[in-house]
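Removed from the display is one protein chain of the complex; every other protein chain stays in position.
Entry: chain A
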Amino acid sequence: LLLRAARPLLAGVGRGAALGTAPSTALSTAPPPEKKRWLRAYQELQRLQAPPQRRSEKPNWDYHAEIQAFSHRLQENFALDLLKTAFVNPCYIESEEARRRQLGLDKDAVALQLQDNTGLAERGLRFARTYLAQCFEGAYPELPAKGIEALVNFLTSQELVSYVAQNLSVQDLALCRDFPAPPDVLQRTFLAVIGALLESSGPERTGIFVRDFFIPQLIGKDLFEIWEVVNPMGLLLEELTKRNISAPEPRITRQLGVSTVLPVYFVGLYCDKKILAEGPGETLLAAEEEAARVALRKLYGYTENRRPWDYSKPKQGLAAEKAISSN
């Protein structure tokens, strides 16, 4: 028993040993006859240098079972045919038709009876954008429209959506022409999955799904990392005039190492002699800009010590009605 357990896990070794000792009767079902022992190192090298293959081309793959497991993994009830359509990409349909035409099939057989996921993807993208915009308008009422747009663009960008899709095994299930699937294909597939969920379960559950998978990507991110603001001081002046507060006066609060290579200046912004915000910087200009950014973060309520996002069950009806009416 010990000897058998200590065998290596390669199939070739065992079969090679068996061929040497007794004639094997399983030759009809076995893979092509194994090479000799002295070629095994070369075979191993070939195996390691082989190009990566899709999971669907490796042994042990059942598409229907994988799709069912996918829907259970996300704890959602999908209509399975909608979900299967969501994974079909237009590049896959084109490549399949080209392959069938090359094999010389009739015109009827060439046309595949598969639908694209472009419609579902568009619907999913629209719903995700409107839902996320509503979430942010509710959570950060002071944030201007450009800021909300920047946040929503970041959350529906290619890199983020393809990263989320990769870690949910969408790249195994998606049918597309190239392997590994490029990020825009993954983004389209994941948005189509959201569209399919919208059709099967309705806007409320899809809203909870979008909230659960997209909003945690904002954890640890600063507002101005996502939203590029060229002139924070100008933006701050606009915000203060909207609230009828006088223009801020910058003053140096602290400074360290002025005559060295690495000085640190803390510049404070004072409105009517009351402190608004204080920010550090290497030069006076940089410190003033940083102070303006800190002031904007405080005004928009996007500081690091704000309340974390509320993931509890939403109130019935409100969010769904808004989403339906905007669609």
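Here is the rule we go by: a residue touches a chain if its C-beta (ideal position, glycine included) is under 8 Å from a C-beta of that chain, and two chains touch if they have at least 3 such contacts; residues count from 1.
One rule holds for everything that comes next: contacts and distances are computed from a predicted model.
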item	value
Identity of the absent chain, which is to be given by its UniProt protein name, from "Glutaredoxin-related protein 5, mitochondrial", "Large ribosomal subunit protein mL43", "Transcription initiation factor IIB" or "PRELI domain containing 3B"	"Large ribosomal subunit protein mL43"
Selected from A:A69, A:A98, A:L112 or A:L285 as touching the chain missing from the view	A:A69
Given A:Y140, A:F179, A:F224 or A:F266, the one touching the chain that is not displayed	A:F266
Which of A:A79, A:L114 or A:L168 contacts the chain that the document leaves out	A:L168
Absent-chain interface as seen on chain A, which is shown	1, 4-5, 7-11, 13-15, 18, 24-26, 29-30, 59-60, 62, 65-66, 68-70, 72-75, 167-169, 172, 212, 251-256, 264, 266, 268
